[in-house]
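For this depiction, one protein chain was excluded, whereas all remaining protein chains were kept in their positions.
Now for chain A:
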Amino acid sequence: MAAGVAAWLPFARAAAIGWMPVANCPMPLAPADKNKRQDELIILNVSGRRFQTWRTTLERYPDTLLGSTEKEFFFNEDTKEYFFDRDPEVFRCVLNFYRTGKLHYPRYECISAYDDELAFYGILPEIIGDCCYEEYKDRKRENAERLMDDNDSENNQESLPSLSFRQTMWRAFENPHTSTLALVFYYVTGFFIAVSVITNVVETVPCGTVPGNKELPCGERYAVAFFCLDTACVMIFTVEYLLRLFAAPSRYRFIRSVMSIIDVVAIMPYYIGLVMTNNEDVSGAFVTLRVFRVFRIFKFSRHSQGLRILGYTLKSCASELGFLLFSLTMAIIIFATVMFYAEKGSSASKFTSIPASFWYTIVTMTTLGYGDMVPKTIAGKIFGSICSLSGVLVIALPVPVIVSNFSRIYHQNQRADKRRAQKKARLARIRVAKTGSSNAYLHSKRNGLLNEALELTGSPEDEHLTKTTSLIESQHHHLLHCLEKTTNHEFIDEQMFEQNCMESSMQNYPSTRSPSLSSHPGLTTSCCSRRSKKTTHLPNSNLPATRLRSMQELSTIHIQGSEQPSLTTSRSSLNLKADDGLRPNCKGSQITTAIISIPTPPALTPEGESRPPPSSPGSTTNIPPIGSNIVKVSAL
């Protein structure tokens, strides 16, 4: 149980009022609160660090915690201080706000911690001074993205059940890690894309000569082999495309998407080629169509996240790219015109027209400098040098923006992957904490039983086995114990549950809820007795055996007949006999379990409370209404 919620324990215990009227058994005793709660005596300052300021300073902002009467809730009479169990570092910023009127956001502080503190003190974050506002907003946005990411991935995981075949296929296509089949498919298509691209490349390499002294490219030399390879690849791509088309949730949108266009463009040349092999005119066009086969390489973008990020970056930097293009065009036109007119005078100049000078300008501005066109006049050279200098500047400016965009998106993706990896660890930690808390209760229950049994058998020297629990712990356990009593079921841990399930399936006991007494002669239980897992020296050692029998509910009652004939179960006599039967039972070494509906602790601890006697008359009135849950008790 988190320490912070310990303050709500009284509320949780008060909420147990809803269980009381429906419980059939009385509740166990509450742990005694021996020492008065120390909470009120906490020193009043911010976690030990004392801050001092004038009251009027605080009252400048009357609708915050410190400026209003709300702080009276935190006043300690003894030390005459106001105590706040909060972070002193952030409190420094809060107090400075009262002093200077400006709220600052310290950069080293975690954004959610800071927000929590501000909310606690009743201060709106919007009044952060503009010196720190940018940083605050940026951090807040990042945090919000992170939370959205968490929610999204949670939702994704929850939507696993009830997917149709089509949806599973689509998921497999989009995210190859969902199943092994998807992964296999992913790698197979990747392999074939690579094969196809390499084929296209190798096709054009000249390999070997033919007796006609002509160098043949490999494509023509091994035409059949290449054709077969091409066919195979196109088959795979076609099948993949059709499958994706079938699985897509919205076919129209899928057809319009970029990836599907690339797919289509990649495989169309082949089919067109099949159709038009013989026609001479069109075969020229067909050859150029083969160029589109290179688009197959773009299919790799499904396989590589980096490629996708690059594409996304270019898309998101569209404005920067546009600006780059525009400024370059402007500069090219200006310089080309200038160069043309400057070189017009020289003879045999290559600058025949302004469009011809474009080529020179582009090559110079991008600092390529092929040298196929060079100015010869002095004016031309001057303007040429100005051109190359300005080219460097114009190109260098928009590029870092594109680069930074790319790196931001890339890092975001990396962070998302890291968060996903950490999420597993986080969930595991939460699970461990939960089981730890429930195990603590079970463990203390066992110890509690052990204690009572030991007290019974009167072996005080074994008390060192007891584990001292804090008051909060014992109160929490008492609460859980009350819940057990209300529902007449016990908490056990997972392994015991599995064991019980197996045993019960093996035992094949009668399903009636009221097994006859005769079949269980040696058993005694009460509706509220606890099962002990220790079978060794506990007096209730006969109890574990009962678990193997047909006990379905704790509310079934068996009265041990053979050993205690005095415990005749006629209701009228139960009152008297119960009392008498109790005391000797308690002291005896062989503990028959408690009488109906009297909880074991008071029954077995004779130093006990005043409960047992008054409870027994009450308990008898409980029996009739419970009805079918309880074994029909009969006098033995």
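Definition applied: a residue touches a chain if its C-beta (ideal position, glycine included) is under 8 Å from a C-beta of that chain, and two chains touch if they have at least 3 such contacts; residues count from 1.
Throughout what follows, contacts and distances are computed from a predicted model.
Colleague: What does the UniProt entry say the missing chain is called, choosing from "Potassium voltage-gated channel interacting protein 2", "TBC19 protein", "Exosome component 6" or "Retinoic acid receptor responder 1"?
Modeller: Of "Potassium voltage-gated channel interacting protein 2", "TBC19 protein", "Exosome component 6" or "Retinoic acid receptor responder 1", the absent chain's UniProt record names it "Potassium voltage-gated channel interacting protein 2".
Colleague: Using the definition of touch stated at the top, determine which of A:13, A:146, A:221 or A:376 touches the missing chain.
Modeller: Of these options, the touching residue for the absent chain is A:13.
Colleague: Considering the entire assembly, which residues of chain A contact the chain that has been omitted?
Modeller: On the chain A side, contact with the omitted chain comes from 1-2, 4-5, 7-15, 17-27, 30, 32-33, 37, 39-40, 61-64, 68-70, 72-75, 85, 101-102, 116, 118-120, 122, 124, 126-130, 133-134, 137, 141, 316, 319, 434-435, 437-438, 476, 479-480, 482-484, 486-494, 496-497, 500-501, 504, 531, 547, 551-554, 597, 611, 614-615, 617-619, 621-622, 625-629.
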